[in-house]
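First the structure, which I've put down as structure tokens, then a few questions once you've had a look.
Yeah, one chain of the complex is gone here, protein chain that is, but the others are all in their spots.
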Amino acid sequence: MNTAEINVLEEIELDNPIFIEALPGLGHVGKLAADHMIDELGATKFAEIYSPTFPPQVLVKDEGIIENMYNELYYLRDVGEDNLDLIILVGNTQALSPEGQYLVCQEILDFVSKYDIDRIFTLGGMVTSPQPVENPRIFGAATNEANIELLKEAEIEIRVNDGGIVGASGLFLGLGVRRGIHGMCLMGETPGYFIDAESAEALLKKLSQILNFEINVEKLDERAEETRQMIARAQQMEQDLINKANAGNADDLRYIG
Amino acid sequence: MNTAEINVLEEIELDNPIFIEALPGLGHVGKLAADHMIDELGATKFAEIYSPTFPPQVLVKDEGIIENMYNELYYLRDVGEDNLDLIILVGNTQALSPEGQYLVCQEILDFVSKYDIDRIFTLGGMVTSPQPVENPRIFGAATNEANIELLKEAEIEIRVNDGGIVGASGLFLGLGVRRGIHGMCLMGETPGYFIDAESAEALLKKLSQILNFEINVEKLDERAEETRQMIARAQQMEQDLINKANAGNADDLRYIG
Amino acid sequence: MNTAEINVLEEIELDNPIFIEALPGLGHVGKLAADHMIDELGATKFAEIYSPTFPPQVLVKDEGIIENMYNELYYLRDVGEDNLDLIILVGNTQALSPEGQYLVCQEILDFVSKYDIDRIFTLGGMVTSPQPVENPRIFGAATNEANIELLKEAEIEIRVNDGGIVGASGLFLGLGVRRGIHGMCLMGETPGYFIDAESAEALLKKLSQILNFEINVEKLDERAEETRQMIARAQQMEQDLINKANAGNADDLRYIG
Partner (left out) sequence: MNTAEINVLEEIELDNPIFIEALPGLGHVGKLAADHMIDELGATKFAEIYSPTFPPQVLVKDEGIIENMYNELYYLRDVGEDNLDLIILVGNTQALSPEGQYLVCQEILDFVSKYDIDRIFTLGGMVTSPQPVENPRIFGAATNEANIELLKEAEIEIRVNDGGIVGASGLFLGLGVRRGIHGMCLMGETPGYFIDAESAEALLKKLSQILNFEINVEKLDERAEETRQMIARAQQMEQDLINKANAGNADDLRYIG
């Protein structure tokens, strides 16, 4: 077993595809956006990736069926107005160890580089506060000025000198630029601790704007609406608890009085 | 030294054996069940496995004799009504590092695959509560529908969408299904922090039902009975302490009064 | 990808250069001193170093441009009165894992050894107290008596039997002496938790004295002055808070009284 075992399911040819990374991360923002793209645009899986650097476990899914920890590659042809070919990396995990992170990203990039990657987009989440936000912003960073300009044109907020992008979303850009492939990272604002469909929807809107394709976000919108209601209920419960506690104190005071 | 050093003690031929994994885990449920099978059915050890991914220590056993950390493979022929051949994996440890877990399981699976494994059974424990339970349930998961059906026929509770199976009991199934070998995991309900003979007995009953063999569980039953009495004594002591504490308080109150 | 990937940007010849290590560490004292040398003396970058043992991330710099984690080698020719050639190792990180530390230092030392290294200087910080000090001292240690004498001549305080030098500043000396290359470590006194320009300036003065070159430390002095003012403001604020708190207590006492 190598650091990454890439099982190719279909030999394909693509025309200077764009590589989109969307592995699980903060709020699963990138993963959710990419999973939705795969469903709505009908992408085809062409490779499965396993690695001993993934968590040493399996997941138990619906009906008790076991699922390996994996990454997957999908492709799409002639997407949007610009007839773009896309390769999308999704999965249920990232490598566990720091060195595994580098090695798995490196091996995946080696593999997809055979398709003459044009650019790299990495999709992730960014925590600005532990509280859910009304309208999640999308933040961006890039490997060069040209891609920064594209981010600005899409009215994406540029992160400046504010720390790191950890994991696959950072490494694919860093490893890419070392071999001359440029790219950008889109990060949806999220509290990070729940699956954030609203942030994913906002992210997907910006991505489709930059890549000039249309996508029906209705299902993501429904899911985001469910999330909004879930948050609203949680906030109401919290408020009720505070009210109750205050009322309780009032009672206590009367009692003491 | 490879990741796993497998010392073959006897060259054997087996007829599409079933591979049973029962390395130490929660409550040592799987290990206890498999060790009992090995004793009662008279299994023969045919390979010893060592690895630098095991904990860097030796154990001091009876009479001060030192024991390496190891895994072992046993075989049995013509077991039960269906004349099944079995390979059983037991030992005193699992790999310590996440990557070691994958690599050791992979190497053992490579080795036993030479015997044309028919199916994989992994035996483990599952914690549902920190309290000992009266009649431990057996939970199951599997790599495909067919094996889920077998679990249901044996009235084993199917785990659904509830997280992961960590370590060898998960990995052997995940690595197996990637090479077309299907299987299932049986997990005995256990508080997890003591060697749980009662859960092991319940697990072994289900396993013997599925694999259609008979096994005398008297010794396991005795051991389970000892465990039950041990728990009862511990609970009685706890109750005595509570009573004493309450009585003490009562004394205190009288004293103050 | 090897443990360290060294990309040579320029094939150079040097005359028995001195190798100076100044990777990030306590108070970034060494790094700051070396970065200033590179700027002021106009050193030329001739190699970039990447490693999967570096933290698995990229940094977001000014204007949102992404920066890899890296080490870099610069050279200088005919420095100072003694016409010394220098190789300077700087960067934004050290290896994350203990074993990575050894392997990356080993590979870099293998690489620079091709230039017939004369001596090794490693630059670092040393924490003597969590409080900022007025005039940071410079401490030293070395691989042999001859270099200890040089340290003493420069009135550098010799560390004696007081623990370890952890990371690249220790390892390059240890790995060097094993292949017959001697050297010394200069450590600037620092509280360690802020970028300590004052300690870096003091360190650079001692280094330039030992290596017999002149360097304009004005910019470092400005930066140190800024740091001093920043510390003074922080201390003033702390004092104000204490005064306020005391005054508050006095008020409280009057109020209660």
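All chains are identified by letter, namely A, B and C, in their written order; residue positions are counted from 1 within each chain.
As a convention for this text, a residue touches a chain if its C-beta (ideal position, glycine included) is under 8 Å from a C-beta of that chain, and two chains touch if they have at least 3 such contacts.
This is a predicted model, so every value here is computed, not measured.
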Missing chain: touched chains present in the view: B, C
Residue touching the undisplayed chain, where the options are C:Leu76, C:Leu171 or C:Leu207: C:Leu171
Touch criterion as defined above, residue of B:Lys61, B:Arg179, B:Lys219 or B:Arg233 at the omitted chain: B:Lys61
Residue touching the undisplayed chain, where the options are C:Glu63, C:Glu99, C:Glu155 or C:Asp240: C:Glu99
Sole residue of C:Leu9, C:Val127 or C:Ile158 that reaches the chain not shown, by the stated touch rule: C:Ile158
Missing-chain contacts mapped onto subunit B: 1, 50, 52-69, 96-97, 100
Residues belonging to subunit C that touch the chain removed from view: 98-99, 101-103, 106, 140-145, 148, 151, 158-167, 170-171, 173-174, 177-178, 185
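The criterion applied here is as follows: only the chains that are shown with their structure count from here on.
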Chain centroid nearest the full-protein CA centroid: A
CA centroid of subunit B to CA centroid of subunit C, Å: 53
Distance between the centres, which are taken as Cα means, of subunit B and subunit A, whole angstrom: 38
Two or more partner chains touched - positions in subunit B: none
